[in-house]
Each structure stands twice: as structure tokens, then as C-alpha cells.
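Each remark here refers to the structure printed beneath this line.
For this view, one protein chain was removed and the others were kept in their places.
Naming follows writing order (A and B), and every chain is counted from residue 1.
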């Protein structure tokens, strides 16, 4: 089955396919990476549940005297800037230091930096400290880039950037890919993007190439959204069915539904 | 269709009807007001999800150096006193100042003041700073009123007071209205009242008259509860179906189910 929408980009050679995404999901389930999530309180529960549904193991403490022990024994770290309180900055800084010392890859999710200049400044500061991935919605990535598009931001930060939206764009500044899966209800459930970033961190933990791991994670998450959307009556039941779909996802689901597309224009806000 | 239960109050001329409530719900969905919610951590997720399901945009940060930016760019502010920690008072005070300076209407939800004298005293203090609405359950409103009934409290504070229960009472001290919709499961799901207050704030943001907006919101929320209650197996599935119902609610649902009643005696605890 050809997962590409035919007419769109005849010469486009995608970085991933459904089989590769399924293989990485299988690795997550087998290795059960530990993902430490420094995230906002509103998203903690769905984040932990999505990580569990994908087959990985979440932890969420933000206590200053425990963070180093948790990060050092984790396989990936997520830093989400939602509900950014002053005391969290010391925690985040120590978490990044610990991740770097222990070669634990970390993911930055600059939530709501388009609403708070303080947060935008802080996001720019830590984005320079070597994240394996920066993931935000199109508006947040635009604010972080200060005029640069997603590939430009990826080149400037020497990292992978994922700008999520109706079509997700994943890029390292040279190579790019689009994922057109997912359901409109995903924007009507709080913490869905945050949870997706944590699941993506689990894929990065088990993958060799953060670009491939990120695209694979977004494909798996989008297909889970497609499946849940078909059965849901609205955003409330969707959230439960999304976790069910992620938990039950298999290679055949991904192969049948993958919509991998050329990365054209997705970064414009 | 006459939404009034016939024999109950033949001379009662209600402030709202189903069509007006549906019109305000339509405005929420079209204008998508931003509702900043300072609320307890246990209720944050369902609060954000209910605001999204109604069609508005929630934010929940309580960081002291960000609160002014969030409130100044919001269309309504909710202050919920659950999980009231000392450092939150500075945040709440700055949020109220910012709301007043920017003419952002704010809603006070004095959660659990019947369990904590410290919290009751604090609630009385900020209730005098010009909320557009004070919403609590019957017991909380009684404690806040210190002997005054809901209309008396509304007159003393020069604001709208909503005392929720089997029948919700909404009053500004001169005009009053009762809403008898809703389902018993709403009391068996944590944060349901808090979430309802946040949705009500979204209605206040788009309405001209806070009394009418509040009654309309409580009617929409109650009808969503009725619809969810019919399909639910218990409080767990009810919570999901309630969000679905709120998301899918239309004028015909409200017209068919509205139970607008005379405000008689609902304030006695």
C-alpha cells in the first residue's frame, strides 16, 4: 500500500514509512524506556497515561532535591514550559545539566510562549542547551524562531524541530517530512500536545536518529487519533479512546492509515 | 415549546429562555473567549476540558511573573479558592488588579470555605473587590453570606450570586431565576462545579448582563448533564459524556430540556 497521497509530491522520498514507525513502537514496548516529565499540572495525568499507553514508564516529580536522581535514571526527559513558576527554573536547569551529564536525550515543549513574553525569553534561553527535539504548535514554533521558519530554527539550534498542526512538520533543517494524520478532537482536549511530546520522547529514547524517531512517534500518535476519532461521540470520549487506540496500536493500523506527505508550507502560522 | 414546568409559578416571568441561552452559547463558540483559570490542581484538567468543550480557550498558569500577561490578554478570569496556598494570594491579588485595570470580568468560586476558616476569611476579603459573579454551592454561599441569603449577599456585594444545587439559584438581589436541570452524577465527579464556573466565566465574557449570562451558562451546563446522565453507566463514563454533550449541545437540545423555574427557597442550606 502506498501511504503517500499520490499527486502531491511525486519526487518526494520520505524519511520514514509505516513499517519503520511500527518497529520503533515495538521497541518502546519492549524496552519500556523511563520518561521523566517536567510538565504543567493540567497535563500531568494525560501525559502519564499516554506514556503508559505507548508502553513506556512515566515519572513526573519536580522536587528540587529529587530531580537529579529521577533524570539520571531516566531514558528521556521532557521539559514542558506550561505553568512555569519561578522555582521550576532551578529544577529545569538541574534537570538539563543531569541529562547532559548522563547522555539522556531531552525534549523541549515551549507551551504558550505566544501568550507570555517572560516564557518566550526563557524558552529561547534553554533551547540553546542542546535539546534532541523542540516540539510546539505552529504558533509557538514561530514565536521561538523570531522570524525563522522551522527548518531555519532547526539549523540555528542544531536540533530537530516539530511544528504540529493539521499537518505536522518534522525537520532537522536539511531533511523534512510531513505527517497528515490526526483528528480535530485532538485540539479540543487539554494536554494532548503535551502528552504527545512525552510519547515522542519515549521514541527518541529508543531510536538512533531523533528525526526519524520524532516522525515515527507523530505518525503513531496521529493514527491513534484517527482510530479514536471514528469511535468518539465528542472530545470527552475521544480522550479515553485515544489512550485505548495508542495502547492497542499495531503495524497493520499504521500501514493502513499512514499519511506521510511532503513538507510544503506547513510552518506558516 | 414552553420550558417552564406549568403549575409551579404561573405568574413567574423568567429572565432567560432556551433561545437566549443558545444564542449566548453560539457567541462563545464564535468569539472563543480566553478564560484564565486560577484553580485548584485537582480540577484543572476537567476545567480546561469543559472550557474547550464549550468552545472557549482556557489557560491555567499561576506563575507570579506571568499572571499579569495572561490576565491582561484574557476575556474573563476565574478565581477558585481550592488548594489555597500562601503564595497563591499574591498571584490572586495581582490577577484581580490586572482584571480591573483591563475591564476583564472575574468570577469568584469560594470552594470548601465551609471546611476552612482561613479560606472563608480570605474569600470575604476578595469578594469585596468587584467580581462579576460569585458562584458556590449552597453551603459555601451560606458561609460567605454569614446569615444573609443569596439575594442579600448579592445586594451587599453588588454582584451576581449563583448558589448551585439540585436547583441552581441565580440572583443579583433584585432579579432571580432558578435552573432545575442537571444530573446526580455531577456531584460524584470532582471538579464539576469548578469546571462549570469556568464555563460560566466564558458566557460572562460574551454577554452584556452577567445575570443573564450566568443563568444561560447554568442552563447549558445542566442540559449537558441531563444528556450525559442518560447515556452514562456511572460517574466515570458520565464525566466523558458530559464533555461530549457540552461540545455537541445545540439550540434544540436546550429548548427540549430547559427547566427554568421560579427562585423559591433554594438558598436554604
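Note that a residue touches a chain if its C-beta (ideal position, glycine included) is under 8 Å from a C-beta of that chain, and two chains touch if they have at least 3 such contacts.
Since the model is a prediction, treat every value here as computed from it, not as a measurement.
Residues of subunit A that touch the chain left out of view are 41, 44-45, 48-49, 52-53, 58-66, 69-70, 73, 239-245, 247-248. Mapped onto subunit B, the footprint of the missing chain covers residues 40-43, 45-46, 82-86, 112, 115-119, 188-191, 232-237, 239-240.
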